[in-house]
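Of the protein chains in this complex, all but one are displayed in their positions.
For clarity, chains are labelled A, B, C and D in written order, and residue numbers in each chain start from 1.
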Amino acid sequence: MLYRTAGQFKTSYQADQALFPVRQDAILLGVILIFAWVVLPMTASEFAFQTMLIPVLIYALAAMGLNILTGYAGQLSLGTGAFMGVGAYACYKMVTLMPWMNPVVAILLAGVFSAGVGVAFGIPSLRIKGFYLAIATLAAQFFLVWLFEKWAWLYNYNASGAIQVPNLDMFGLWVSGPQAASVTQYYLVLGVVTLMTLLCINLTRGNLGRTWKATRDMDIAAELIGINLMKSKLTAFAISSYVVGVAGAMYVFMWKGAAEPNVFDIPLSFQVLFIAIIGGLGSILGNFLGAILIVGLPVALNLLPNALGIPISSATVEHLNVMIVGALIIFFLIIEPHGLARLWALIREKLIVWPFPY
Amino acid sequence: MIYDVFVAPFADMIEAPDFLMQVLWEGLVSGILYALIALGFVLIYRSSRIFNFAQGIMVVFAALTLVGLHAAGLPAWIAVAATLVVMFVLAVTVERVVLRPLVGQPDIILFMATIGITLFLIGFGEIIFGGENKVMITEELGIPTGDFVFEPFGGLLILQQLDVTVVIVAALLVCALLAFLNFTRMGRAIRALGDDHQAALSVGISLQTIWVLVWFIAGIIALVTGIAWGARAGVSFALEVIAYKALPVLMLGGLESITGAIVGGLMIGVLEKVFEIYWGQPLLGGNTETWFAFVLALIVLLFRPQGLFGERIIERV
Amino acid sequence: MLDASETQAETLLEVNNIEVIYNHVILVLKGVSLSVKEGGITALLGGNGAGKTTTLKAISNLLHSERGEVTKGSILYRGERVQHLDPAALVKKGVIQVMEGRHCFGHLTVEENLRTGAYTRRDGKGAIEADLDMVYTYFPRLKERRRSQAGYTSGGEQQMCAIGRALMSRPETILLDEPSMGLAPQLVEQIFEIVRAVNEGEGVSFLLAEQNTNVALRYAHAGYILENGRVVMEGTAQALRENDDVKEFYLGVSDEGRRSFRNVRSYRRRKRWLS
Amino acid sequence: MKDTEGYVTADGRQIGGVLMEMRNITLRFGGVVAINGISFDIREGEIRAIIGPNGAGKSSMLNIISGFYTPSEGEVLYRGERRPAMKPYEVARMGVARTFQNIALFEGMTVLDNVMTGRLTHMHAGTLSQALWFGRARDEEMENREKVERVIDFLEIQNIRKTPVGRLPYGLKKRVELARALAAEPSLLLLDEPMAGMNVEEKEDMSRFILDVNDEFGTTICLIEHDMGVVMDLSDRVVVMDYGRKIGDGVPDEVRRSQDVIDAYLGVPH
Partner (left out) sequence: QELYAPNLAYRTGPFAATGIPLMNGQADYFTLLNERDGGIGGVKINFDECETGYSTEQGVECYEKTKARAIVTQPWSTGITLQVLPKTNVDEIPILAPGYGFSPMADGRVFQWAFNIPSSYWDGASMILNYIEQEDGDLEGKKVAFLHLDHPFGKEPLPFMEAKAEEKGFELLPIPVGLKEMQNQSAQWLQIRRERPDYVVMWGWGAMNAGAITEAVKTRYPMENFYGVWWASHDADLNLVGEDGAGYKAISWSYPNLEAPLIADLKEHVIDAGLSQTNEEEMQGVFYNRGLVISMILAEGIRAAQEEFGEAEITPTQLRWGLENLEITDARLEELGMTGMVPPFSTSCADHTGHSGGWMLEWDGEQFQKVSDHLMPETEVISALEKQAAQEYADSNAPWPVNEECNVGG
């Protein structure tokens, strides 16, 4: 019985509501944090930073934002990509209009803009539900991307219509633009993501979290026990879009370096949705698991034939890749429709009773 | 400004009525094509509350199979039959591999699974057929390709015979589907399934049979759509994006309604074209067709949350 | 049905020592065995969460979509293993379940609901229309509401609709889950009368999960009491009715006759036979 | 009984003035008249039962009280004053809590969280404070958790505290629903068939809970129930509805003997 919960009694409600009521979980988290903050940055290659570490964190954050809306508050959104775009463009405008601005502050402020836009497109959710609501978010998706293309002021009238991240420094260190080192960017992203994760955990386990979950599970009953649905849904849209916007700003500023409008088009929304769902709706941990899987899978699949020395053309690899990702999505949904986070919980439950079958 | 928005477009319309007619016709034809994709969605949604995102790729897949089989030497109509067999196999596979293990899962999970199917089919299709743009075997299938030219009001109106054929075929297809759903035992079972899986199972409705059937019909619709679109623009994976256009059509018409799919499709097809030509291009820099349909659907939903013809959402405690 | 013939009747359905697990980890049934005699009404009694619904779903093979599975034991219908049939095949064999909590097709009208009950039948329109009339004579209220969408009918009406729907399949055996729940007293009697009438008139056998022990034992021929996923007592209805524990815990009568709900002054600790 | 004085029940409890009065309520759905010109009142501290055949409009009446349906005609008076059209959540915040005929728990949450939602109307910490888990949010969480634990103890559902409600059997779900309603510390508690699907023993438990809530907190209770034993034993006054009309109103004994009620509902004298 490696994973014993028996014997860990809680003597106060406070202790019971601590983040990690089970000691083993806390230890595990500690190990992960050490890895993330110390081991990985020391050992990772440039390639690993650019194709795994940084994108995993950013995607996980975006998925977390989406998860608040879809997983916790039950409002399906297919517009995540566009909301990320709002964050990115807002950040771009801020740092180009006010070059003295601290980039981290700009990134965190960028979220405010996408929160505003999110709330505006969230208003229909008061009347429209389920898949029908997806239309409101799709309207946001397509309209915003169109706007990114047409509103030249947004990209400073660049001939190419794309935004190009300027070199920005913080305390003498380049943090964005081509001059920035990957490690710096990684730490910055990690810092923001850690902070956001903490806030999201607190929000989702507290009162607001319960309000959202109630709205998700049965909105009529929620209203009848005293929940103001409008407030509940709109806060979900606001906070979700905020997080997504921050992720979007980092997506461009800390990772891509440049972005054309159609980067924020629907495939990005789907990518984030995959992560949230495969990871597990209604779970914070799941976003990270999902991001590792969805970001890591193509990278791994691309490396695999080389590593095995199988001579297939890159195009076939890519086709196989798409095929395998599709198949794996189905596979994971079948194994555990509630996502990797639930799978992990199940393994935990099994570990608790181990070595007995139930 | 006010003049540009409220007066000028209408003045333009009156000034060149033949052009307006052409715009309406083009809108109508795209509308029918949107509606055809939406039909496939509706059918599957009705029977399983699955929001089948893969309908778009099924269109491409069906069209590619047809062209591919023909290229491999099969005569056109045999190729059509063989394509239908392929679509049937696809339906059976989807039911076996994806739907059966996911019975009773939340809608969004199934939605996700259909996106999985989409990706799979894209990869699979590209391996088999390659990514090149292919020419639809329009003539071989005996579809007329000429055009009808009219001169109303002394102007010019060109109707492609192909488009006219599409409109007729679509109309027939819709009538057949409506009759099937409303007047047959299977039709009722399909609707029952959509309401409550478990209960449907308990009265002996076989999910397997119905799902295979429904996906197969959706496959047939996909083939028809594929031929129609392919004849206009060639067949390649780029066609897949038109699937997005079916989404607002569905929302506008109501997810469960065949009539809704048709009316929604026509409305969106015509209105987006008219808006783009008379407002979008002169005033907004064009390309409003990317979002117009969605915004229109959104506005309609604000007044009717279940779409124009959707089933009323039952809210009781 | 006469008590005498009951003992000789053939065993229709036999459940042997089944175990059911949900979600791979939650063990719910821990070895349940029971048998249903042809032409009989067998009651399955027990408190909340005892596993009645699970047992019925295990028999009708509806567990699958709830991520439950039978991991041990066997289920025989007319001597044939039916565990691996799909629910539709079972309906064709004549076993139909009326699910707990009604489960009507909300967007179909009441009449369409009833008609879906006849989905597996192949004996022609006339027979189906005749049965529809039969159902309407049993449940006149349904006739009044037959054009309304089932989703908008009251709880009781939905219950009637669900039972009526099952009857429409001309079943041999009906698995009836909590038919009395939420019904007005008059209607409860009525429904049980209908169950008896159907049982006697059409020879349909019933396996009946009920909380309303009182009524159930009045109409059933035999009964099983389930606690915590195990069968703790079985016998003829008569025997069960007279058992002291059953009286105390399930019928709410003590030696002085019916207890008043107002006068139960202390919380009762349930006495468990096992575990 | 238009007085504000109240009355004394058979077992000696003092019942107060009128808390809620329904005046000439009519409710239509398209062509269906679910409720047809019904008036009755609920007094402070009493246990009021609504009975009637299936489809009589009982649940609809509760829905009107809790603001989910707006009556087509007639008005609802709260403590003598006309209650304006309100959103359901506003009604809940006035102190009306309820349970549902078809259980409406939040399936994805644990029992504890479900019951905690009952306390939402009492919690006011801001978003920021919650995000930081500091100050007001945290204190509130602890205080309310304690109150909730008391309700949980009271209803004897301690051992399933951390179970997701989706996995619970029907009867326990009903109890959790009651717990959620009680956690709100309502002044008026509406129960829609709280004992459906329970056996006698469990009904006895439930009866006790209801009586104790009424006794200890003086909560006014309005309940719908089909078990005549329960209704007759628990309630102080009973309204009988039949297809939207009121066919009886009075103390249980009176109602039980009324020929109209026997014909329409009971079938046989109870």
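Note that contacts are C-beta pairs under 8 Å (C-beta built on N, C-alpha and C of every residue); 3 or more make two chains touch, one makes a residue touch a chain.
Computed from a predicted structure; not experimentally measured.
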{"item": "Interface partners of the hidden chain - shown chains only, full complex considered", "value": "A, B"}
{"item": "From B:Arg49, B:His70, B:Arg191 or B:Lys273, residue that would touch the chain that is not displayed", "value": "B:Lys273"}
{"item": "Sole contact to the chain not displayed, among A:Leu154, A:Ala236 or A:Val317", "value": "A:Val317"}
{"item": "Touching residue (missing chain; options A:Met101, A:Ala258 or A:Ile334)", "value": "A:Ala258"}
{"item": "Residue of A:Pro41, A:Gly116, A:Gly130 or A:Gly161 in touch with the missing chain, whole complex considered", "value": "A:Gly161"}
{"item": "For subunit B, the residues touching the chain missing from this view", "value": "16, 19, 22-23, 26, 29-30, 126, 130-133, 135, 147, 158, 160, 229, 232-234, 236-242, 244-245, 272-273, 276-277, 280-281, 285-287, 289-290"}
{"item": "Footprint left on subunit A by the chain that the document does not show", "value": "46-47, 50-51, 96, 146, 149, 156, 159-162, 164, 166-167, 177-179, 256-260, 262-263, 265, 267, 298-299, 302, 313-315, 317-319, 322"}
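Note that only the chains that are shown with their structure count from here on.
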{"item": "Distance from subunit C to subunit B - Cα centre to Cα centre, in angstrom", "value": "45"}
{"item": "Length of the line joining the C-alpha centres of subunit A and subunit C, rounded to whole Å", "value": "48"}
{"item": "Between subunit A and subunit B, centroid-to-centroid distance (C-alpha), Å", "value": "32"}
{"item": "Residues of subunit B touching at least two other chains", "value": "316-317"}
{"item": "Subunit C residues counted as touching two or more neighbouring chains", "value": "26, 152"}
{"item": "Contact set on subunit B toward subunit A in their complex", "value": "51, 97-98, 101-102, 105-109, 111-113, 115-124, 126-127, 244, 247-248, 251, 255, 284-285, 287-288, 290-291, 294-295, 297-298, 301-302, 305-307, 313, 315-317"}
{"item": "Subunit D - residues contacting subunit C, complex", "value": "11, 29, 32, 51-56, 59, 101-102, 156, 167-172, 193, 196-205, 207-208, 211, 226-230, 233-234, 265-267, 270"}
{"item": "Touching residues on subunit C, where the partner in the complex is subunit B", "value": "60, 62, 64-66, 86-88, 90-92, 96-99, 103-108, 112-113, 115-117, 119-120, 149, 151-152, 162, 165-166, 169"}
